[in-house]
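One chain of protein is taken out of this complex; the other chains stay put.
All chains are identified by letter, namely A, B and C, in their written order; residue positions are counted from 1 within each chain.
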Amino acid sequence: MQVFLTQVLNGLQLSMLVYLLAAGLTLIFGLMNILNLAHGAFFTLGAYCGVAVASATGSFWLALLLGPLLPLVLGAVLQSMLLQPLAERGRSTHLDLALLTFGLLFATAGAVEWLFGSAFLAVPTPPALAGHVSLLGISYPVYRLFIIGVGLSVAAGLTFVFDRTLLGATLRAGVDDRAMVTALGVNINALFAAVFGLGAALAGLAGVIAAPLTSVYSQMGITIVVETFVVVVVGGLGNLRGSFYASLIVGMTNAMSQAYLPEVEMFAIYALLIGVMIVRPQGMFRNVERVA
Amino acid sequence: MKRTGILAAAMLFAAGAASQVALAEDLPPLKIGLMLPYKGVYAVPSEGIDRGFQVALAEYGNSVGGRRVEVVRADDELTPNVGVQQFNRLVQLEKVDLVAGVVSSSVGIAVSGLADKAATPLVLVNTFADEITAKFCSPYVARTSFSANGFQYNSGKYWATHGIRTAVIMGPDYSAGHSFLDAFKRGFQEAGGKIVQEIWTPFQKTKDWGAALTQASNSGAQIIYSFYAGAEAVQLVKQHADFGLREKLPLVGDHWIYDQLNWSALGDLIVGPEFITTYLPTAKTEANERFVARYREMFRQDPEVNAELGYDNGKAIMLTLEKLGGRIPADKSQFIATMRGLVFDSPRGKVRFNASNSALLEKVYVVKIKKDPAGNLLPTYVDEFAGAEDLPGCTKSF
Amino acid sequence: MSTLEVRSLHKAFGGLDVISNLNLTVPPGQRRAVIGPNGAGKTTFLNLITGWLTPTSGAVLIDGQAVATHPEEVTHAGIARSFQRNLLLEDLTVVENLRVACQAFHPCRRVFWRSKREFGDLFEQARQAAEWMHLTDILEVPVTHLSYGQKRQLEVALALCAKPKILLMDEPAAGTSPQERARLIDLINRLPKDLTILLVEHDMDVVFATCDIITVLSYGKVLATGTRRDIQEDPAVIEAYLGRRHARG
Partner (left out) sequence: MSEEVTIARTTARDDISPAAQVRRATFVLVGSAVLGALALPWLSTSYATTLAIEIMIAAIFASGINLLVGTTGLVSLGQGMFLGLGGYGIGIGTTVLGLPLWLSVPATLVLVATLAAAIGAVCTRTRGVEFLLITLAFSQMFYGAAIKLRLTNGSDGMSGIPRPDLGLLGLNADSPVVFYYYILLVTMLAVAAVWRIAESPFGSVLAAIRESERRAAAMGYAVSSYKVGAFVVAAVTCAVAGILQSQYTYFINPDSMSWQLSGEGVLMVIIGSTTAVAGPLVGAAVFVLAKQGLSVLTTEYMLFFGIFFMLVVAFFRNGVVEAFKSAFRSKP
């Protein structure tokens, strides 16, 4: 029972980390039809920015604040200076763009390695979040609870923006029908760049908060981005709410298989994805709201 | 008459010197390929090995028998496929005379097969998996460190006879991990200990030990006995502390779990736990003091276990080359055969080789880290025991 | 000579009936036009016949035989179609487009161990299809380099390669210039007389120039069927469609 409870928390913590990436990835796909394979690069960049800020100032909180900034800017620039012009040039299909971002993912890992070296950088856990607490008969690291908290707050914030604000309404309209947004008189390029930047910043945030837990290394984004793909596909490409539930499913599948069926831990989530694909080959990709 | 004698002697000497010079000029530099995983999980220990290797060569002024010694570096990326490509590049393109280095056992297994077929001497630095010099032994392959069994078998016996009755073993799911922990397990069980649970995490893929630590903490064992190195070691030690297990379920292991090169990343977590090591930087032997002095001079820091292993690797090669007068015999297996005959004093103790070209450990230390009032971290001697023999399994004779 | 028969065809998307209780019979050799205002369900109707959409209920029959429900099976059953928007193999030449289309009915279509050049009869068939649509001069030109009108001709020619009993055309003249349109009308009128044709078209000139009988759809229902005169005099049709246009014109 103690193992089960701890694994529920571990699964939740894992889910929230992946959700921060998946939310951005799925919005970008829904709105711009770009499968951004380089999304993991922003995770890496956020983490390294966090390391740089934390080691310069000694403050994790400052790192948490400043770490996502570079991904935010780079994301917006990438979208408006490279991807959008290529997409408009007409010759590049969204498959080309996916392949382009595949190259970008590896180039970023290489660039980071070139700048920071290939060693794994350890980031100290902030003192306020160090140690562990006892709850429900188990002792659990405070920092992991913090990750769960951050993930849930972001999810709540995004849901609020998406469901209750004008920006959210515009985004929802854009996911359903791109032409409609233009018709509403919204500057579509600015909106795209903003959403891309926001998605990148969320991935960067995930990178900063993952740093004390898993260390920082050049290929951290490549590892996590594949899991993110599973989440956005299971959740339905472009479906924000779906990706939240899918994050939970993927995180829990990972955590439970590690504890109870370690033989399958490396491929359980992929088997899950394929299962979903067989049962709903087209359906899982569609935005649930649109079909209804 | 006397003058002519002197003259003749002088001429003879000059001729001799000239011929020596001629010999050195005739022969191109000796090239040694040094293959290490300079990137990724084992980047930090590899850096240490590389430095130790340089110290050994510097001791000989980077030349032997009048020939300059050149080092050509290659990165195997901890990946057998890349290791094979790099080995081929070193041997065929760079035309190295021998290949040194190699950390990962899986890369070691891959390239030792190649060295055997290509008849190129391969002097491995780490690759502790027992089968490298047993099932996969070759007259062209030697290992200058030790085998997993040599290091860990008696460790199992030691802990079982020092108050530990039950243990969880936890390690990376690849050959070195299994070799080390299986050796520990054999020793531990033979001395009456009980392994409660075995936890294997995917090598190079695990970043979160939450699940593994949770299971271990519920097993009811007295300790976790573990082998991890590089980045994985840092993560495990940190997460072990995060889950509050330092008192309840101590993490016991070797000098890679608590690697000196990781101390800055671990902070105060390094103070306290006992672990085993093959090298004591504070050892008062002539070989060690010479090594430490030169290392400090070259790199402005203290050597640690990885540097020592790199030094042994370079030292064994230079001693062998010295014996052979700076020439690689036509039958290249004779190079390894010569190395097998070496006995030398290394910073870690006396090094000798067994019949299947594997170096043996004289002794293993149990240490713990203490912090002095000035804040310096000092490895402190607790106990010691002898290294074990290698596992049998080499069916070839050479 | 074949009859196309549609029996009480019904299609609903969600709660919306796009085609409801539609009955239609095209006798052998007839040229039938289906017209109707935007949103009348014309293209949906074609997609239902050709298996691109599955009807909620109802059936499509050729000479009394039910037609299967996958597009490729429909083609093999003898119904071929052209598309409203060009659907061509853009990077290939005209002759390769036609050759591949003919190959679908050739026993060699699954052969992977012999070169396609060994089956010379397919090139011959492709040339014949090209002749029907006046494409013989541009056989070796890649489709990307064709003019729009030529692409519309190829669109129909590809359907002819299936040697259909019934040919469905979805707005063949859509987007063409007056000259291109006249050419198309001419070519359609020269098609073999035993071919049953069902033409969905917006352009009344094309309809009147090529078809004998016209069916008017509105909101997924048949409003009227008859000759040009019958239709033009039908008050319901005038109300729904023709009236507005001709009143203005």
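Quick notes on this structure:
FYI, contacts are C-beta pairs under 8 Å (C-beta built on N, C-alpha and C of every residue); 3 or more make two chains touch, one makes a residue touch a chain.
Treat the numbers as computed from the prediction; the structure is a model and nothing was measured.
One chain is not depicted; across the entire complex it touches A, B, C. Of the listed residues C:33, C:158 or C:200, the one in contact with the hidden chain in the full complex is C:158. In the complete complex, the residue from B:110, B:148, B:321 or B:394 that touches the missing chain is B:110. From the set C:63, C:90, C:124 or C:239, the residue in touch with the chain omitted from the display is C:90, counting the whole complex. The chain not displayed touches chain C at residues 50, 70-72, 75-76, 80-81, 83, 87-92, 96, 99-101, 103-106, 108-117, 119, 158-159, 161-162. Where chain B meets the omitted chain, the residues involved are 38-39, 75, 79-81, 84-86, 88-89, 92-93, 105-106, 109-110, 113-114, 117, 136, 173-175, 202-205.
Chain A meets the missing chain through residues 35, 86, 91-92, 94-96, 98-100, 102-111, 113-114, 218, 222, 226, 229-230, 233, 237, 262-267, 270-271, 273-274, 277-278, 281-282, 285.
Going forward, only the chains that are shown with their structure count from here on.
Contact topology of the protein chains: irregular, matching none of line, ring, star or complete.
Centroid analysis (C-alpha atoms only) places C farthest from chain B. Here the chain at the heart of the shown protein, by mean C-alpha position, is A. Computed centre separation for the pair chain A/chain C is 48 angstrom, with centres defined by C-alpha atoms.
Distance from the chain A centre to the chain B centre is 40 Å, each centre being the mean of its Cα atoms. Only residues 38-41, 43-44, 199-200, 202, 205, 207-208, 210-212, 214-215, 218, 230-231, 234-235, 238-239, 242-244, 262, 265-267 of chain B touch chain A when the two sit together in their complex.
Of all residues in chain A, those touching chain B in their complex are 2-3, 6-7, 10, 13-14, 113, 117-122, 124-125, 130-132, 139-141, 143-144, 213-215, 217, 219-220, 223, 255, 258-259, 262, 265-266.
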